[in-house]
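In this view, the complex is presented without one of its protein chains, the others remaining in place.
For chain A:
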Amino acid sequence: MDNANKHLPRRKRSVRLTLALMGAGAASTLAGCGDSSPETLSNVQFDDTESYRSVEDCVAGGIYTRKACEAAYDQALEDVPHYRTQSQCEEEHGEDACQTAPHTNSGSGSWFMPAMMGYMVGNMTASSSRGHMVNRVYQEPVYRTRDNQGDWSAATSSASSRMKGVESSMRTTIRTHNRAVRNSSYSTSRSGFGSRSSARGGFGS
């Protein structure tokens, strides 16, 4: 006899459940366990990138809301390389290039970073590994370096090449992934399924 299990209540239900895709936030607190797989993006595309010298400049541009401008700025700030000492920072980016980093989420104590000049903001679309389309604001900081010496157009051009780097590295992984998609002289026909759907409403039963 299996006495070890004797006093355990027999359960007909699962011990814990969670959702990965539908309204994720609430679910993980409810069920006490997080997503099982990290979200990965493919087919990444950046469009309509604009460069701004400040949050106010971004708001004045009229494309993004103040909230989006501020959020993108904060994130861009985070993405600037940070250093523990002024000299480490200057070694990398040149004399007088660095300043004390404003209070960010990157930990306690003071940090140093090359001077923030502005940021680039664009639209990113991508396919998520969770099966849906992702459409979000993407940003890239514009900051002073040894090469650009604080010149705006040089700084924005290096920021935009960083963005292109991200875009193409994320695309490369996809291209190998989707090798089966070939150029073809034939066109795709659609609407071959679902012809009577409007007449019958849903198909669940």
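The criterion applied here is as follows: contacts are C-beta pairs under 8 Å (C-beta built on N, C-alpha and C of every residue); 3 or more make two chains touch, one makes a residue touch a chain; residues count from 1.
Heads up, the rule we're going with is that contacts and distances are computed from a predicted model.
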Checklist entry - The complex has one chain missing from view, so what does its UniProt entry call it, picking from "Glutathionylspermidine synthase", "NADH-quinone oxidoreductase subunit L", "2Fe-2S iron-sulfur cluster-binding protein" or "Cobalamin biosynthesis protein CbiM"? => result "Glutathionylspermidine synthase"
Checklist outcome for this item: Note that chain A touches the absent chain at residues 9-14, 17-23, 25-27, 30, 36-37, 43, 127, 129-132, 178, 180-181, 184, 186-205
